[in-house]
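Note that this is a trimmed complex: some chains were dropped, and none of the rest were shifted.
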Amino acid sequence: MHGTPDFADWLAICNLKAAYCRLLDTKDWEGWKALFTHDCVIDTSASGGTVEQGRERFVAMVARSLAEAKTAHQVHSPQITLDGDEAQAVWAMQDRVVKGDFALTGYGHYHETCVRTPEGWRIARQTLTRLIVEMDRPGA
Amino acid sequence: MHGTPDFADWLAICNLKAAYCRLLDTKDWEGWKALFTHDCVIDTSASGGTVEQGRERFVAMVARSLAEAKTAHQVHSPQITLDGDEAQAVWAMQDRVVKGDFALTGYGHYHETCVRTPEGWRIARQTLTRLIVEMDRPGA
């Protein structure tokens, strides 16, 4: 649509999402928060969640809800289109969440708008759609 | 073997496979069909399937067999070699298929020949090999 993105931009957007997963799963909440714009919009309504606005509130909510959980969020095969200082990215995703006697495996897609800021690319908007969600019990 | 592929070609072939997974799992059968050459050959004989020729017949067969299923096909760490207008790609893959009381998780590799056409890169030949296939029951 907008031709091939520059490799540096494409890679920076891929690295942003890699950091998103790694800092989320290792619970580095300050590092994770810095990956979003201040006024980011995170929409999980299509997968049974809410629409959250603002990274302070959103990150505090996630940190609280995952405090007792072990998580692995993994992302795959991005499709990224670039238009100047804005990029649209679709990532396939799988997540595993284990919390006490509860466990969940989900599959779906992140649909994201990323923006170029003076500090680098940041996530400005994220929508999560789901293909499959299954609940079971944790392994031993 | 053929040196480093051009980033634009490499990325186009990656995006083709990302679209393959996403359009398959979201059941956009017309969009999915357009990713193959008209006379494509799809060989799943190494994993208990058949050899299908021609995208019309192949896509109709897949659409029929997955009509009642939820699926997630995810692909990882491609190795792509390029030779002019033809590319060889090997993708690690994982799939999850849930259909009624039946569920399957598989791991393996797609081995593909992609060709450059006037409409962009297309899948001309695909062979699926399996490392592990496990059947269980869907989660709640």
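First chain written, first letter: the chains are A and B, and each begins at residue 1.
Note that in this section contacts are C-beta pairs under 8 Å (C-beta built on N, C-alpha and C of every residue); 3 or more make two chains touch, one makes a residue touch a chain.
Please read these numbers as outputs of a predicted model, since none were measured by experiment.
*Asks:* Please state: how many copies of the shared sequence does the complete assembly contain, given 2 in place?
*Replies:* 3
Note that only the chains that are shown with their structure count from here on.
*Asks:* Just the number, please: Cα centre separation of chain A and chain B in whole Å.
*Replies:* That pair's centroid distance is 25 Å.
*Asks:* For chain B, which residues are in contact with chain A within the complex?
*Replies:* Result: residues 7-8, 11-12, 14-15, 17-19, 21-22, 25-26, 70-72, 74-76, 94, 96, 98, 103, 138-140 of chain B touch chain A.
*Asks:* Which positions of chain A touch chain B when the two form their complex?
*Replies:* Those residues of chain A that touch chain B are 4-5, 7, 10, 76-79, 90, 92, 94, 104-105, 107-109, 131-132, 134-136.
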